[in-house]
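Of the protein chains in this complex, all but one are displayed in their positions.
And then subunit A:
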Amino acid sequence: MPSPVGRWLQVKACGLVQKSSSLAKVLLFSAVDQAATRRSQPEAVHCTNTQKIEKMGRSTATKDAQALFRTLHSAYAATPTNLKIIDLYIVFAVVTAVIQVVYMAIVGSFPFNSFLSGLLSCVGTAVLAVCLRIQVNKENKEFKDLPPERAFADFVLCNVVLHLVIMNFLG
């Protein structure tokens, strides 16, 4: 079982995730920075052509990211509360899964079945919660005949089966 290599793989993946999240943060901060220091604009005119284009590209990108972020935030604020609760549960499950992966990257994956069962219980319950959100969301025309109680009962049943199997697999 090539666990050192697997660990290296996990570390690489985590590194990439961190890098992309840091890139997003940089974009955001640069956007805020740009907004705060508008008076630096006239100086950009005196730079060379390539630098100008680069600065313009970066500014459109940051402006886009900023606008994107704002639109998403305003659209999300309009969702009903029950869906927001489900979303919170999904985020919690995903964060727990990431913590488990990081822990496995640090200490190694020896009881592999335990690692898999822990990870899959988080991922599984997140996925089932997404399915519940889809079925309960009033905007989905396909599920308008489905009573939300039935959707929740299915969700609970699937989670019970999931966790029973997890407990058997945990070792």
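Quick note on the criterion: a residue touches a chain if its C-beta (ideal position, glycine included) is under 8 Å from a C-beta of that chain, and two chains touch if they have at least 3 such contacts; residues count from 1.
In this text, contacts and distances are computed from a predicted model.
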Open item on the list: Leaving aside the chains you can see, what is the UniProt protein name of the one that's missing? Options: "dolichyl-diphosphooligosaccharide--protein glycotransferase", "Multifunctional methyltransferase subunit TRM112-like protein", "glutathione transferase" or "C2H2-type domain-containing protein".
Closed with: "dolichyl-diphosphooligosaccharide--protein glycotransferase"
Open item on the list: Under the stated touch rule, tell me which residues of subunit A contact the chain that is not displayed.
Closed with: 2, 5-6, 8-9, 12-13, 16, 20, 61, 64-65, 67-68, 71-72, 75-76, 112-113, 116-117, 120, 123-124, 127-128, 130-132, 134-135, 140, 142-143, 146, 151, 154-155, 157-158, 161-162, 165-166, 168-169
